[in-house]
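On to chain A.
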Amino acid sequence: MLLEVRDLEVTYGRTRAVQGVSFGVAQGEIVTVLGANGAGKTSLLRALHGARKPQGGQILFDGEDMTTLTPAARVARGMALVPEGRQIFVSMTVEENLLMGGYMRRDDAVHGDLAAIYDRFPNLAERRHMKATVLSGGEQQMLALGRALVSRPRLIMLDEPSLGLSPLFVEKLFDLIRELNRDGISILLVEQNTHMALEVAARGVVLELGREMLSGPAAELAANPHLAEAYLGAA
Partner candidate 1 sequence: GETIKIGNIVASSGFLKSVGESALTAFDIAVKEINDAGGVNGKPIELIRFDSGSDPRQASVGARKLIQDDDVLAILGPFSSGEARVALNDADRFKVLMIPTAASAPGLTDDSKYGWRLTEDESKQFGRLLAALTASDIPHETAEIVYVSDEVVANSAGTQLYPALMKEAGIEVGEPIPVQFKSFDVSAQVATIMKKNPDVVAVAGLPQSASKVIKELRRQGYEGRVIGSQIFADPNIVELFGPEGEGTLVVAGFWPGRTDAASTFNTEFLSQLEDKGIHKLGAHHTDAQAYDGVYLLKQLMEQTGVTGDEDKLDEERAELAAAMEGVSFNGIVGDNICFVGHDAELPGYVIEVTGGEWTKFAEAPADKCD
Partner candidate 2 sequence: MSTVPLLSVENLSISFGGLKVIDDVSFTLEQGGRLALIGPNGAGKTTIFNLLSGVYRQDAGHVRLGGQLIDTVPSRQRIGFGMARSFQNIRLMPHLGVVENVMLGQHSRADRPGGLLAPLSFLGRSKARAEAEALLAEMGIEVMPGQDVSTLPYGIRKKIELVRALAARPRLLLLDEPAAGLNGAETEELMAFLDRISASGVTLLVVEHDMGLVRSLCTRAVVLNFGRKIYDGPTAEVQRDPLVLEAYLGPRHSDKSEASDVA
């Protein structure tokens, strides 16, 4: 397992957002985390990335205990997060935002990577010298994605990456996810677009009120009647 989560607990005062969740992401695997609003998905990712200290449990990355490490240490070891709400730097230009993604990198190849990202996101290429604040919602989402890619992660954690993207672009996004995965990058995907998430993922974890409700191969989950009712909406 590249990433292993054991009995993770995240609480905010009295609110217990994540309660004893355990799962793993293997090298080169896509795992999706599903759940209703407030299920604790974002809280889980924040804890995995180190933005929030977990109150209990253990996080192993590549066999190493990450639980007490800083986010910087995790980025250095190859974890990247596309956070909820994009969190881009609105007063910086698009290009500066992308460069910030390579903050932890010591090599000089960053500019080459930028070119690849501009190829993939033409909207960004056109606006590379504009302040990020004027970008449209979807463009900002692309920027957040691109920024995470610049750090050349081994594991990328996506918090609702399809949010605000047009259907065509959502397709592209999932293509991208597959492609990244083919390159050997592991992916932990939090999505509300349950269908597509289960389509692309190998395995899934379903959270409910912070607890692990279901987990298993994606195909099994997609066939689960309870899940269909709770998350997929009537067809």
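Basis for inclusion: all candidates are chains of the complex that A comes from, given by their letters.
Going forward, a residue touches a chain if its C-beta (ideal position, glycine included) is under 8 Å from a C-beta of that chain, and two chains touch if they have at least 3 such contacts; residues count from 1.
For clarity, every value in this text was computed on a predicted model and none was experimentally measured.
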- Out of 1 or 2, the chain that touches chain A in this complex is option 2
- In their complex, what parts of chain A are in touch with candidate 2? 12, 34, 36-39, 42, 84-85, 123, 134-142, 160, 163-172, 192-195, 229-235
